[in-house]
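Since the structure comes first, as structure tokens, the remarks are kept for the end.
In this view, the complex is presented without one of its protein chains, the others remaining in place.
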Amino acid sequence: MATLAFQQSEDKVLKPIEKLVYERPHALDETHTHYCPGCTHGIAHRLVAEVLDELGVQEKAILVAPVGCSVLAYNYFDVDGAEAAHGRAPAMATGLKRVNPDSVVFTYQGDGDLASIGIAEVIHAAVRGEKITVIFINNAIYGMTGGQMAPTTIEGQVTTSSPLGRDVAATGFPMHIAELLSGLPGTVYSVRRSLHDTRHIIQAKKAIKIAFEAQLQGLGFSIVELLSSCPTNWGMTPTDALDWVRDSMVPQYPLGDYKVVDELKRKRGRK
Amino acid sequence: MATLAFQQSEDKVLKPIEKLVYERPHALDETHTHYCPGCTHGIAHRLVAEVLDELGVQEKAILVAPVGCSVLAYNYFDVDGAEAAHGRAPAMATGLKRVNPDSVVFTYQGDGDLASIGIAEVIHAAVRGEKITVIFINNAIYGMTGGQMAPTTIEGQVTTSSPLGRDVAATGFPMHIAELLSGLPGTVYSVRRSLHDTRHIIQAKKAIKIAFEAQLQGLGFSIVELLSSCPTNWGMTPTDALDWVRDSMVPQYPLGDYKVVDELKRKRGRK
Amino acid sequence: MAKGRVVIDVERCKGCELCIQACPQDVLTLSDEFNSKGYRPVFLMEHENECTGCALCAVACPDACITVYREIPQKKARPAPSAAAAD
Amino acid sequence: MAKGRVVIDVERCKGCELCIQACPQDVLTLSDEFNSKGYRPVFLMEHENECTGCALCAVACPDACITVYREIPQKKARPAPSAAAAD
Amino acid sequence: MAKELLKGNVAIAEAAIRAGCEAYFGYPITPQTELLEHMSKRMPELGRTFLQAESEVAAVNMVYGAASAGVRVMTSSSSPGISLMQEGLSYIAGSEVPAVFVDVMRGGPGLGNIQPSQSDYNQVTKTAGHGDYHPIVLAPSTIQEAIDLMVLSFDLADKYRTIVFMVLDGAIGQMMEPAELPPMRELPTERPSWALTGKGNRDKNIVTSIRLGAQPLADFNDILQEKLAVIEKNELRYDELYTDDAELVIVAYGTAARVAHTAVKRLREENIPVGLFRPISLWPFPYQRLGELADRVPTFLSVEMNAGQMIHDVREAVGRDVELDFFGRPGGIIPLPEEVEDKVRAMWRQQELAAQIN
Amino acid sequence: MAKELLKGNVAIAEAAIRAGCEAYFGYPITPQTELLEHMSKRMPELGRTFLQAESEVAAVNMVYGAASAGVRVMTSSSSPGISLMQEGLSYIAGSEVPAVFVDVMRGGPGLGNIQPSQSDYNQVTKTAGHGDYHPIVLAPSTIQEAIDLMVLSFDLADKYRTIVFMVLDGAIGQMMEPAELPPMRELPTERPSWALTGKGNRDKNIVTSIRLGAQPLADFNDILQEKLAVIEKNELRYDELYTDDAELVIVAYGTAARVAHTAVKRLREENIPVGLFRPISLWPFPYQRLGELADRVPTFLSVEMNAGQMIHDVREAVGRDVELDFFGRPGGIIPLPEEVEDKVRAMWRQQELAAQIN
Amino acid sequence: METSIIIAGFGGQGVLFAGQLLTYAGMDQGRHVTWIPSYGPEMRGGTANCTVIISDDEIGAPTVARPDVAVALNLPSFEKYEPLVKPGGVLIVNKSLISEQSERTDIAIVEVRANRIAKEFGSVKMANMAALGALLAKRPLFSLDDLLQTLHDHLPKRKHNLLEANKLVLQHGYEVGMETAVPA
Partner (left out) sequence: METSIIIAGFGGQGVLFAGQLLTYAGMDQGRHVTWIPSYGPEMRGGTANCTVIISDDEIGAPTVARPDVAVALNLPSFEKYEPLVKPGGVLIVNKSLISEQSERTDIAIVEVRANRIAKEFGSVKMANMAALGALLAKRPLFSLDDLLQTLHDHLPKRKHNLLEANKLVLQHGYEVGMETAVPA
């Protein structure tokens, strides 16, 4: 495989009259990810890292990675990191945060991990108002194990374990996590965003930032649900997959703020 | 210990001009319960049995008992019965109902069992719209193990594991199960009632009946939360305990219908 | 007022007094004696004879030990041969 | 229009085309060659020279392989010694 | 029926269906997911129950429920998932309802990896969960045997009202071999007398694992132990190769046994008198037969795809006076025949040397 | 400090606190609930972490989290709860963070009952969860010993970065005996270098049990096995009574050992040459010392409060040539010394008879 | 010398505390002691009992099949333990609640109207002390004074107002015990 001829190296291009508009966030590690091309896990990682940079909390951040495609997320962030058992990230994060109250602890979880096997742990972390932040990747499928039905798989969606399309009468209805967790008093921030285009990505980042601010202010449990794509298991190109997020997922999973406690609203207002 | 002198035997008193106004329901077994005097578990049992009688479904009913004070509930009902692992009754009930679609499957669970260790299973049974009925006994405590804090323990309540009174900042906020489950599309009926006086007991029974009717009509998942007492672990007389339900629990846990799908409303209307 | 009567399964009764609390006629009371389980069961103070057969006691009883009867109001009522009186 | 420039970390790029899709100026395209991972990375078609430095490509990139620069608009603008031109 | 080229996981699923499995509950996990996926397609087609559970904890309790209703029911998982099922397994054992489990083992501990392993030997044979009992544990080493043992699993589960585990490693789950599927069985029209179906006109049935008094629980345990003793007597299964004249016997099961098989055949060509003892039932374990071999054979080698678990049973069986060595690869590595050969050659040289000295 | 009359569960909790336990996560279950309750009172008083988890699954993962942060952390439970912790245990083992578990065992299988039992021997000693590892397992038989071993548990956990289990049965948890608590230790001011605390200025730390490649996982397992080998060498603990001249040795631990102790003393009065071997560390198990005894002692008796679990380790240790019998009461019954005496007398008569015949 | 004592009655009769008091007394006297309760859901409204062992040597088994001494505070306990007391042992019977009579002649039996005595001195809750007094009379494990001292030392401070009454009940029970003739 030939290496590239047109490698654009930094040294050639640094000019005093240019300013840096965007650079790779520091809270990301140098390691290359193993994600499939165009997988929005990468976008979510980047946004979190940007927020950690902006809040200046990389040094006190602790990531709890899930079991799912993002199982190795701790390799991709340059922060302390742990790998939880499938679904148990919020419990592990609870243990970490309780004995490290000054740190910034966040879990990063897929929909199989959080909504299916781990629903008890995330609900109870929210019930307790655990001061952690949850980044929740809803890609409507079990990515890592090869595309089985998730609790968030939408009606009629074909997966390897719902070969005729999800039949809600037999297998249940898509779960709305942001809404569900917003109903718990310990939750101070619960919103849904999407990663299907740049406008929505920018909005998603804002939400992630507020979610971490909620933790920094010691208010309680915060979660950002991100509608994401899995081009590989959906059998689509990355760009088609984002269109599918927009056209099929967003209508099912309305974007919005399901809970923002007053303290956060006030803070936002002041800015 | 002397036996009683004034035993009132049936045979002496049967008179043709009297009518039977109330008798022990047939769906209850003859076995004496091991519940403490005045424990409302007994009332809940009786109401369920009365409903099974009235609906004529004793013969196709299957009870899934929890781990908690009502662990032996299968001894007290005269229906087929199983004993689930702590918190897993809805999963066991799912297994039973899926292979016995014509039976009437119900779980009977305490707040430790359902809201704490078993929250995942009950949520997913509701998400799937599993055609089972859940009778949920909220007595704000772990009765069987001797009075530890439950997820439903109210703020400031002293228990053996919250000796200074429940501190919600550290241990979390009371969980509102009827509300939480009402948010799931598979739930067709989710209400809260109380057992603290006869008026409320009668209302509770009506709710239980609707919950079973929902199952009989194949509509989906139904749950009745019953505010209940634990005189023993609360350290109160049975009557004081009921007053405490009224004065301390009802304000925390508003009674009401959190979800009644239209099909059930229509049915109720027609009657 | 209708006239009623309750029968208590005294071996099953745990003396919790919830029925006493529930009875609008105040005609139930605890026995001084114990049943074989060590509980003092409830009994109907028959001399008061003011039970209406409203069954609220039964509604309140956690141990389902109360059976309730009510006299059928009859146009031409002839005095019923009372079992209690025959006692 | 502001003038911008992007630098792609070609070894990191997976050729997913999300940046191409995101670019309002349509100045990104896939290379015909492969990087060592077997992907065809993206590059900026510099001859088009219409990049505005809006950074939307970077916002869209899952692999954080895009660095974006923008020329600083200066009152007395003297023509910048373009690195691309020097190439 | 003719032989088809079948993938392990799929063959097992189809065999279960043909053996009369009426309900499947499971949760995806590599390397057994194709089994679940096959079930998701086939069971609804046949009007039977397939449900993807929210977790392995839920799956085992759904199995418990369906088993209590007296239907043939199964689940499948892999090591971490089996760990999550331990409490439910113990409940099922305590209520004596029949249920079938397939464990396609992978490398541990923890999340480890998804490569083939035999890391659950202890966890499934020694008592799955708390309390005193053993599931029947069957370990196939070919796809044909997996099919046959799958059918047998259901039959044994029903016969003894017990849990039957079929354990294999990811290699058998993933590989393809020609094999013949059994014919489709008719489903029974009646449920067993103890099953929960609604009492109808009979007395109520109860399925429970509680015995609150110490004596009732002790009595139950005595009954359970008697049943286990019967199983130990009746259900021993193993296979032997060249053991009649072997002076060194390899003990191995599953894929490890296949590897050992190759090694043994090659070593025999070198005239090293090695044999292979392959337990098929891991519980009951063939202690006695191994003991008989130990009366004659001076040297044993336990070959496992782990760090040495079955070796304790082998030691128990063969006693202290024979040589017992171990060769294993934990962490998801399939050992190579060459490695086993080297190990045996070294042991054999040692043994010959020792014989010369004595 | 002077001796106080202490209840087992409470003594253990207080000993843990004094040993420097900084965080406790647990879920109520009889017969260990007083331990949790004591923690709920004392830990907040001391400004340490107490949290009642929503389940044992959550508890073990909270422990995993706090352990990853490098603090002394523990949980406690009883048999069904321990079954639910198996996956989490395996993860902790796979990430080599230190953590302490107390298991106050009860009768099983299933819900069983809450009476004292030794039903978890296999589940904790053989490998808690999937994969190849063993926690250190310590079994006290008096409250003083429970206190001492509790302190030791934390020290060993830290020393080897391993899981340490203290197992006892409900009887020791519930009983009161005079015992002396250790002094209160100062808490360390620093966290270990591998701990997750936020990276600050150092390189990031990672706590994980994943090794996706087969070779990396195999390598990790090799390191783990080496560590276990060191523990097996250094941390063997057992106690012996009258074994020097015994011709029949009872092997028993925990409450069963106390019962056996009484029996042995009485049998000695009858001049029956019986001794008691009491493993204190159940893993590592004192195979070698028992083997040495077996070189001389012809008869062994395993006394357990279950249907026979440790007996397999005893058999492995003593070999096939000695007599090994079992006396046990599963299901939550504490055996009586008289029963053990009867059993020994019968065995002894048999042995004398055999001696006469030979 | 090792003495095993089972104290049994309804929950709420102070069975566990009575056992603990003996245990403390034994410990205060420098003896080896163990105390172990029955526990379990059957406690709920059912019977409770505990076993105390006081010994000069290290104590092995904390439970016994046949106690040296049994204290039966209610009928079910009497029925259960009366036949089990070792020959030569002692059985204390709470006559207030147990009308049945033992036919055993190989043990010392003291019938004490524990409830009545306790009520006389203030509260039926002290029935357990009356029984303990009777026990000490027949099996002088330690002196009454020693037990009183132990009571003083281990009764929670907030209950010290009850000390005097407990003392009187103990003494009264002791006297009943001393007065009861023992079969050869």
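Going by the order they are written in, the chains are A, B, C, D, E, F and G; count residues from 1 in each one.
By our rule, contacts are C-beta pairs under 8 Å (C-beta built on N, C-alpha and C of every residue); 3 or more make two chains touch, one makes a residue touch a chain.
Fair warning: this is a prediction, and the values are worked out from it, not measured in the lab.
Q: Check the options A:Thr40, A:Ser116, A:Ser194 or A:Thr232 and report the residue that touches the missing chain.
A: With A:Thr40, A:Ser116, A:Ser194 or A:Thr232 as choices, the missing chain is touched by A:Thr232.
Q: Considering the complete complex, identify which of E:Pro44, E:Pro298 or E:Pro337 is in touch with the unshown chain.
A: Of the listed residues, the one touching the omitted chain is E:Pro337.
Q: Of the residues E:Ser40, E:Ser77 or E:Gln115, which one touches the chain left out of the display?
A: Checking the options E:Ser40, E:Ser77 or E:Gln115, the one contacting the hidden chain is E:Gln115.
Q: Of the residues in chain E, which ones touch the absent chain?
A: Residues touching the hidden chain, for chain E, are 3, 5, 30-31, 113-115, 170-171, 174-178, 255, 258-263, 265, 334, 336-338.
The criterion applied here is as follows: only the chains that are shown with their structure count from here on.
Q: Comparing centres built from CA atoms, which chain ends up most distant from chain F?
A: The chain farthest from chain F, judged by C-alpha centres, is D.
Q: So how far apart, in whole Å, are chain A and chain C when each is placed at the average of its C-alpha atoms?
A: Going by mean C-alpha positions, chain A sits 64 Å from chain C.
Q: What parts of chain A, by residue number, touch at least two of the other chains?
A: Residues 71, 83, 85, 116-117, 119-120, 124, 151, 171.
Q: Can you list every residue of chain G that touches 2 or more other chains, as numbers and ranges?
A: Those would be 40-42, 45, 74.
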